[in-house]
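One chain of protein is taken out of this complex; the other chains stay put.
We call the chains A, B and C, going by the order they appear; numbering starts again at 1 in every chain.
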Amino acid sequence: MASGFSQIEMLLAELGRSFYTRGWALGTSGNFSAVVSRDPLRISITSTGVDKGSLSPDQFVRVDANGAVTDGHGQPSAETALHLVLVRVRGAGAVLHTHSVWSTIISDEHAARHGLWIEGYEMLKGLEGVRSHIHREWLPIIENDQDMTRLSGVVETLLREHPQAHGFLLRGHGLYTWGENLAQARRHLEILEFLLEVVGRRR
Amino acid sequence: MASGFSQIEMLLAELGRSFYTRGWALGTSGNFSAVVSRDPLRISITSTGVDKGSLSPDQFVRVDANGAVTDGHGQPSAETALHLVLVRVRGAGAVLHTHSVWSTIISDEHAARHGLWIEGYEMLKGLEGVRSHIHREWLPIIENDQDMTRLSGVVETLLREHPQAHGFLLRGHGLYTWGENLAQARRHLEILEFLLEVVGRRR
Amino acid sequence: MASGFSQIEMLLAELGRSFYTRGWALGTSGNFSAVVSRDPLRISITSTGVDKGSLSPDQFVRVDANGAVTDGHGQPSAETALHLVLVRVRGAGAVLHTHSVWSTIISDEHAARHGLWIEGYEMLKGLEGVRSHIHREWLPIIENDQDMTRLSGVVETLLREHPQAHGFLLRGHGLYTWGENLAQARRHLEILEFLLEVVGRRR
Partner (left out) sequence: MASGFSQIEMLLAELGRSFYTRGWALGTSGNFSAVVSRDPLRISITSTGVDKGSLSPDQFVRVDANGAVTDGHGQPSAETALHLVLVRVRGAGAVLHTHSVWSTIISDEHAARHGLWIEGYEMLKGLEGVRSHIHREWLPIIENDQDMTRLSGVVETLLREHPQAHGFLLRGHGLYTWGENLAQARRHLEILEFLLEVVGRRR
């Protein structure tokens, strides 16, 4: 980033620290990205292995459509391929991935059904395009995998099978959500984490 | 608001941000109002669709007894009609509506009985007019509805049937409470959210 | 307080606000006191009906051994008589009374046994005089009562019957604890609230 830290890295870093404070990105867990330009595609994403409690703008790198670093120092997050799938298939402008206690629990307990329905809650209206609490939201769950090439293929298939989904869970791992922009992605994250806590406390 | 931000919008915005911090108004959920004048009636209420974590005084509009905007920019909250019913029928000086995890859960689990009794807790004395923990508080629950005209009619009937109630729940949605002024409404909110957590953790 | 706010009221106010933040003294609940002088006896105690989230030094009054105000403006807390019993019978230098979710729940669920044993936890060593986790702490529970004269008689009897107790619960109401000074009372409060949460989450 020749011209110093840009606005987008400052916003992402601030957001990441706030997620740490809420217990959604402890240690070095979680990763966050936003689209910087569409043509050519450039996204800014957290470097791998950085502590989210003290996340700073220079702990992001910019990568192209293949995940190759174009700006910044450090290795991009190991899960960059998943972010790129979301940007490509869903047109996401920002992708947020967190590890909360409730998403960890729910993603394991509902894994055999490959997802869970969430319905009847007013809070669902915080998800883009949802107009009524009567809406049924399917939150898919994918088996966790350390092979990111294979996993991004699974995610791509999932996104095509569930074109209405606003997020998905990785089993025993956490939540992926996204939005047209960072504000919308953050709103989706708050809404889905809220709903996962509701589901978790109702078990 | 020709004369710039007034005191009441500053107080409401500060309160809204504090509710966000407690997890009671995540994303754009929740709405808050206070009476500015009685004759002619003017209330200040949150604009629709604003993020409560960064709520600012200029994200409120003032409306008249019919919900028409008299001051400020933006669309008043979709639930303005409910606030106006509370101001008219109960003489409320302030109305607070939040979406917490516990109010979401309890409002759904007790929906078939149309409400729940809360009794035996000292904390009940924080509700205006309650002098002893022996008090029984009926917290009514209404089915959620996206039709605000119909819902405000249901709320008006409910308020007349339960003249002692200090709040009510919308199913799977959240809590409405109010007070003579903002301080009392806020106290009622804290007390009722506390009691809903107690009820929730005792299930 | 002719000479303005004193150090003790500043410390008590700061402590009270921190308890509010932890959810132990929401609304106007809770009351806190410290001994200012022993001969003649003067204690400083929260005025009745004040909001603990914005508690300030001038929201305390000083009272004598009979609970009569000697300094400050406002009505002393309705529970002043209980504080005076603790100062007199136990030689307490500070008394803290809070209403947490867990103390409310536990005090009701164990009421029939008039108390609960807490044992086997290292954290017990935070209570004055306790040297080992093998210690058994009896935390007595008293029925709640709005008649403070009667209730202070019950508390006095209880304190004489349980000379080892570091605190007691009022049913459906909350926790009383104390210490030689404010630091010790605060430590006892943190320890007992921690242990009540452990007991509550193990049910």
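A few points about this structure:
The definition used in the following text is that a residue touches a chain if its C-beta (ideal position, glycine included) is under 8 Å from a C-beta of that chain, and two chains touch if they have at least 3 such contacts.
Only a predicted model underlies this, so the values are computations on that prediction, with no experimental measurement involved.
Shown chains touched by the missing chain in the whole complex: A, C. Considering the full assembly, A:T28 is the residue among A:S6, A:T28 or A:S56 that touches the omitted chain. Screening A:D51, A:D64 or A:E156 for touch with the missing chain picks out A:D51. If you put the hidden chain back, the residue from A:S33, A:T80 or A:T104 that touches it is A:T104. Think of the hidden chain as still there; on chain A it touches residues 23, 26-29, 51, 99, 101, 104-105, 108-109, 144, 146, 170-174, 200. Contact between chain C and the absent chain runs through residues 120-123, 126, 131-133, 183, 187, 190-191, 194, 197-198, 201-202.
In the analysis below, only the chains that are shown with their structure count from here on.
In terms of which chains touch, the assembly is arranged as an unbranched chain of neighbours. For the pair chain B and chain C, the fraction of shared interface numbers is less than half, so the two copies use mostly different residues to meet. Centre-to-centre spacing of chain B and chain C amounts to 32 Å, using the average Cα coordinate of each chain.
Note on chain placement: the centre of chain A and the centre of chain C lie 46 Å apart, centres being C-alpha means.
In chain A, no residue touches two or more other chains.
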